[in-house]
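Moving on to subunit A:
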Amino acid sequence: MNNALILLIIIPLITGMVLIIFRKKIVFHRVASAAALLVTSIISLILIYQVKTKGIQSLQLGGWEAPFGISFVVDMFSALLLLTTSLVAFACLGYAFRSIGTEREANYFYPLYLFLITGVYGSFLTGDLFNLFVCFEVMLISSYVLLSLGGTKIQLRESIKYILINVLSSSLFLVGIAYLYAVVGTLNMAHLSARIAEVGQDGVTTTVSLLFIIVFGLKAALFLFYWLPGSYSAPPTAIGAIFAALLTKVGIYALFRTFTLIFYHEPQITHLLLGIMGVATMVLGAFGAIAFSDIKRILTYNVIISVGLIIAGLASYSLIGITGSINYLVHDMIIKALLFLIGGTIISLTGTDKLGEVTGLIRTHPYLGWMFFIAALSVSGIPPLSGFLGKVFITKGTFEAGYYWLGGVGLMTSLMVLYSVMKIFMNAFWGETNLSQEMEKGTTKGVMFPIVLLTMLTVLLGVGAEAMQPYVKIAADDLMNPLHYIHAVLGSNSLQ
Partner candidate 1 sequence: METLMAITIGFLFSLGTYLVLTKSLIRIILGTSIIGHGVNLLILTMGGLKTGGPPLLGGEDLSYTDALPQALILTAIVINFAVTALFLVLAYRSYKTLRTDDMEQLRGYEDE
Partner candidate 2 sequence: MNVKEWSELIGPLFIFIGSVFTFLSAVGLIRLPDVYTRSHAASKSTTLGVLGVLFGAFLFFLITEEYVSIRLLLGIFFVFLTAPIAAHMICRSAYRSNVELAKESVKDDLKPYLKENMVEDQV
Partner candidate 3 sequence: MFELLMLGSIVMLVLTILACLYRVWKGPSMPDRIQALDTIGITLVAGVAIFSVLNRTHAFLEVILIIGILSFIGTIAFARSLERGVVIERKRVE
């Protein structure tokens, strides 16, 4: 029993609810939500420490023994993601302070933001398949509202598509849960794993697992990413950034959880399919990234590419591939938020998101420019920044699994990523300066702090990768050994 797990959910939840009660006090909103996220960061740090010293932590909500109640489980994988989520959320929140505007602030922006984070935390923590659905919904419905918050035309239009596709995928999720319940008769993931391991993964179970690939693939933007480009470029920067950083990652997390814990018996079917979808994602995403010449769209397609790469590590289903994926996942959350924040800042400065209309920003905004440069390198996996290690290991993992095409495409697309982000850098920051400071539409005042924070994180995670590796190793080991998880949840003697 470890009640710290639930605190992660409760703190943002309660803060959000209290903020609803005090609707008018914007300053209080800011302070309270920042404080809540700081506290959750600290708790996630504590959790990491606890998992490292004491192994996987679990909490049986309501005190009901494992397969019957809802279990909360934190292993190193989720703990790392929790910490990253907290940090990234904190940074994006800081960006929102100066950029989101008072109308949105007065209309529950901060509570909704906190609920979104709550949903994400919940998804990372829960050990129960149905509860995962519920946490997904908390996250999704907050994202619906955040996406449409403000009600501009483009927001409304994209919200409709986004909601529709997500509603359907949620339905499919429930369908999958229903089938699985019929076949295996339980909802607890550890119990599911134990039961399936007991009788083997037969045809029906494999088929149901493919349904889960589709469901989580929809959330993770794995191949079925059509909803993503529109909806990520519609909302204001801070929201777009947190979406880019978190939403797909939750789907990815779910894929990792289910396909390392439950459906790992037939990798030649399930994981191969994941690999194929990963390749398709990377290729299509890369084409999308180089196709367009407006900042937001380039960046959104970059989100897609990285999903493919991360899943490639899972598809390899090897220790090293998974290690790489975990590294890359953490990196990706940070870097996508960073890129979106900088991209949004450029757009708000210049008032346009078309490349080529405004050039030479580096003369007036050198720091912004260089941070974008670092981010651009980092997102393409250029060493020694944070994306490098993950990419190398994912490549190695896929090669070891014999999926040379997978790793090869991963490497090639990172060149296309580089091309696409450098296109932004070279067009927006280089060239003749044609926008004097007086003509600028926006300002970088007050929004630089989160950008600097995230930039430092990506550099530190690259240069100081060693600091994270022991944890990643634990995480990968646990993912590759479902028994660890099962023991932590069900107790060591309950493999029935």
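Candidate selection criterion: all candidates are chains of the complex that A comes from, given by their letters.
Criterion: contacts are C-beta pairs under 8 Å (C-beta built on N, C-alpha and C of every residue); 3 or more make two chains touch, one makes a residue touch a chain; residues count from 1.
All of these numbers come straight from a predicted model, not from anything done at the bench.
Of the numbered options 1, 2 or 3, all belong to the same complex as subunit A, but only candidate 1 touches it. Remark: subunit A residues 130, 133-134, 137, 140-141, 144-145, 148, 151, 153-154, 156-161, 163-164, 167-168, 170-171, 174-175, 177-179, 181-182, 187, 230, 294 touch candidate 1 in the complex.
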